[in-house]
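Working notes, structure below.
Only one protein chain is missing from this complex, and each of the others stays in its spot.
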Amino acid sequence: MTVRPYIERLGARTLDGVDAGLALWGVFVGTFAGIIRGGRPKGEVVRQLYVIGNKSVVFVAVTLGFIGMVMVYQSCLQLNRVTGDLSQIGPEFLKLLVHDFAPTLTAMMLATRVGAGIAAEVGSMKVTEQIDALRMSGVRPIDYLIVPRFLATVIATVCLTVLGATVAYLMGGLTAAMSFHVNPDIFFDLSRVTPTHLFLGLSKAICYGAAIPIISGFCGLRARGSSEGVGWATTAAVIGSSFAVILIDFIISAFGLTVLGGGL
Amino acid sequence: MIEVAGVHKGFGHQPLLRGVDLQVPAGRRYGIIGPAASGKSVLLKLFCGLLPVDSGEIYIDGTDITRLREDGLMPIRNRIGMLFQNYALFDFMSVIDNVSFPLVRRGVEHDEVVERAVARLKAVGLAGSEHKMPSELSGGMKKRVGIARATIAKPEIVIYDEPTAGLDPVTTSKIYDLLLADQAETGATVVAVSSDVTALMRFTDTVAMLHEGRIRYQGPAATLRDADDAVVRQFVRGDMSGPL
Partner (left out) sequence: MAPVGDTSVAVGGVLSRLPLGSLAMVEKKAGPGGDERRPTPTFAYYRRGVLGERYLSSVGASAVAIAREAGGITILAGKVLRSLFPPSMDWRELVRNLHKMANRSVPIVVLTAFFTGGIMVIQSGIFVKRFNAAGLVGWASGYAVFREIGPILIALMFSGRVGANNTAELGTMTVTEQLDGLRALAIDPIRYLIVPRVVAMMVSLFALVVIGDLIALGGGLLFSKLILGVEYSTFYYSLVDNLTPGDFLHGLIKAAVFGISIALTSCYFGVSVRGGAVGVGRAVNAAVVAAAVSIMLLDFFLTYLLG
């Protein structure tokens, strides 16, 4: 008899989850509709690009730089243990960077920064009824607020991925040269990167750039209450975006391996 | 002009409005009073279609807005101006951009927008504050910007949610004088919600009281104090003893 409340709660949670999922899908579709409809303020996309892109440059460069160093260090260390041949490190590392780690790690960083930023902004507006005021003035919040951030984030993610990959590769090479005396000429070898790698990496970056603003905007629009509500929305946005990045990474990577073949 | 029939609205498992019926005649000033958290603000949002009803109908000029979706609600909202309880000013825009926003959205000519916005700000007593940001204004000033924004497009229906909450008595009088002058000039239908019963009674023709999810009284403001209903009497007179 004591099981019933649990079942009820589980059922209610599931229904809520389905409800939220449908609403999220609604935001997704609405964003694309909004891009076509074009109800956004002039120059907003560019301004968002500045806020999202420019201001993340240092953040992405620093974090990806460190990650590059650490990854190369760990790999060299382990390879020394096993084979002692470090000549492959450079090109292999670059391949991994291009088709997986650069887009994914950049996106994880952006999910925290940009995701929290968008959710906080939109959430504050929701909580102070500015979203309602927009609707009263005949504006669709998705068109006005989310679409510019969507476009800006997609562009910024792709650009920052390229930046991140470059910085990580350079710092990795530095580490290999200084700690393991790997010849830079051997390390910096771009010949093994194929169009497939680029395709995978690019599609990941684009999908991440799309997922982050939609999920964060969605969380912001659902904020309720006051400053606590904004905090919750921000938390949910960061978690949701981060998890989406991992899930998309998994799906595209699996696709790459199984469909596009082991020629990677 | 606005007709509400049997509207129910709840949040989660909490019912709030349990069968609200009221009629707002065109061109009149209509007030809604009631205890805190009785659903007055929610009711106003239902008028604008900002929230969906659980059941019941709301007619604005004969059109049942509960059947409409976001797209269909746009033309209705074009005819309504709303002052939100917490002003809801766009904090990323200056005062004058806030006030002119409804006009810009309606595609009015740039020069005319400027003229009307500046005039409206002057009328609410905020001339000279055009380029301030909302964060730099006091509560009373923000309310006035909200009023300017709600009325600038000369809407047929104007809704004020707590136009004088938290303001001192002098400012309260000034604001009601302003609202009165506006309505006299445009002949709009005005719905105002307030916890300040006395001031509201002076401003409105008809008053309704919302209590426990239903309208307990709907009639002329003048006879409110001596209503038949004991609950209404107690609330209006502010008596300590009684059914409340």
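Letters are used for the chains, namely A and B, taken in the order the chains are written, and counting of residues starts over at 1 for each.
Please note the rule applied: a residue touches a chain if its C-beta (ideal position, glycine included) is under 8 Å from a C-beta of that chain, and two chains touch if they have at least 3 such contacts.
No experiment lies behind these values; they were computed from the predicted model shown.
Per the touch definition above, the residue from A:V27, A:L86, A:A102 or A:A116 contacting the chain not shown is A:A116. Across B:M1, B:V104, B:A165 or B:A227, the residue that sits in touch with the chain not pictured is B:V104. The omitted chain makes contact with just one of the residues A:T14, A:S87, A:N183 or A:S226: A:S226.
The chain not shown here is touched by just one of A:T166, A:S203 or A:S253, and that residue is A:S253. Hidden from this view is one chain, which touches chain A at 41-44, 47, 50-51, 55, 59, 62-63, 66-67, 69-71, 73-74, 77-78, 96, 100, 108-109, 111-113, 116-117, 119-121, 123-124, 127-128, 226-228, 230-232, 234-235, 238-239, 242-243, 246-247, 249-250, 253-254, 256-258, 262, 264.
Here is the rule we use: only the chains that are shown with their structure count from here on.
Chain A and chain B, compared by their mean Cα positions, are separated by 42 Å.
Those residues of chain B that touch chain A in the shared complex are 45, 48, 50, 70, 74, 77-78, 80-82, 84-86, 88-91, 101-102, 105-106. Residue ranges on chain A touching chain B, taken from their complex, read 124-125, 128-130, 132-140.
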